[in-house]
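Left out: one protein chain. Kept in place: all the others.
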Amino acid sequence: MMAPDIHQLIARAQAAYVRCIDDGDLAQWPAFFTEKCVYKVTTADNYRRKMEAAMIYAASRGMLIDRVTSLRDANIYEQHGYRHLLGQPFIVEDDGQEARSETSFMVARVMRDGTTDLFATGRYCDVYVREDNGVKLRERIVVCDSSRIDTLLALPL
Amino acid sequence: MMAPDIHQLIARAQAAYVRCIDDGDLAQWPAFFTEKCVYKVTTADNYRRKMEAAMIYAASRGMLIDRVTSLRDANIYEQHGYRHLLGQPFIVEDDGQEARSETSFMVARVMRDGTTDLFATGRYCDVYVREDNGVKLRERIVVCDSSRIDTLLALPL
Partner (left out) sequence: MMAPDIHQLIARAQAAYVRCIDDGDLAQWPAFFTEKCVYKVTTADNYRRKMEAAMIYAASRGMLIDRVTSLRDANIYEQHGYRHLLGQPFIVEDDGQEARSETSFMVARVMRDGTTDLFATGRYCDVYVREDNGVKLRERIVVCDSSRIDTLLALPL
């Protein structure tokens, strides 16, 4: 069996990532990142103008763990769920150790009463690092297309 | 040319499956399943609580054929169409003969008058069996995120 190439490695990591948020155990979410990492949620407007402002910002796996813990305490899962659909990753750069990729997403939000709406669209601007059994995120900048993203943004994107 | 791996086999089977429902000949739909099979549509709530209740249930390819025939007689296609978008399959388990996978979906519904809405989101919990030229579904449990799925659920998911 051939080793999967970088497109496949990233596509599979993404499938596991969204499953973790949508159906799985959110406590596993930080494990998709390297110890030192950047996770940021911003808007296309801010990203284009290279503005630092971000709706969510974390600079380590520890900060991601804190975030997940507070979400669990607030019982966010009782209130709504997400469904992520991702496109194929576009490989911007790959030096054999790290790869820079961009991936489009659409996220539907399903409220407790069953109402479903298109919650967010955008792209992940990622830096993946190769590890023994796959790839991990050293950086994920979630660039939301709309600037009207719910400020109560709760579950991770 | 290398043989496609299980991720690719499943992704390609899924592409054919949704094409059959969205654009193709619905009469071909049962052919994606093995002779003895389970096809079930349920909600995330029921699935989580391991409740047996299902909106649609079929236990053989013959039952799927019956369903398709009655849909055709009712001229369902005249009334609306679907558009499925699927994520990458996540391989839960693979013993070389059978593979268990989960795949996210979003389905848009397009009515006769052109109105389009996000009809359903959820995931397929599948058991695929390897066959000569690909894979077939031995089990598909369609787990809808919302419990407010249209009870007139007509075309298959």
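Every chain is named by a letter (A and B) in the order it is written, and numbering of its residues begins at 1.
What we mean here is this: contacts are C-beta pairs under 8 Å (C-beta built on N, C-alpha and C of every residue); 3 or more make two chains touch, one makes a residue touch a chain.
For clarity, every value in this text was computed on a predicted model and none was experimentally measured.
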Candidate in contact with the missing chain, chosen from A:L64, A:L85, A:V142 or A:L155: A:L85
Options B:V38, B:M106 or B:I149, residue touching the unrepresented chain: B:M106
Absent chain, residues of subunit A that touch it: 2, 5, 7, 44, 85-90, 102, 104-106, 118, 120-123, 145-149
Positions on subunit B where the hidden chain makes contact: 1-2, 4, 8, 11-12, 14-16, 18-19, 22-23, 81, 83-86, 106, 108, 110, 113-118
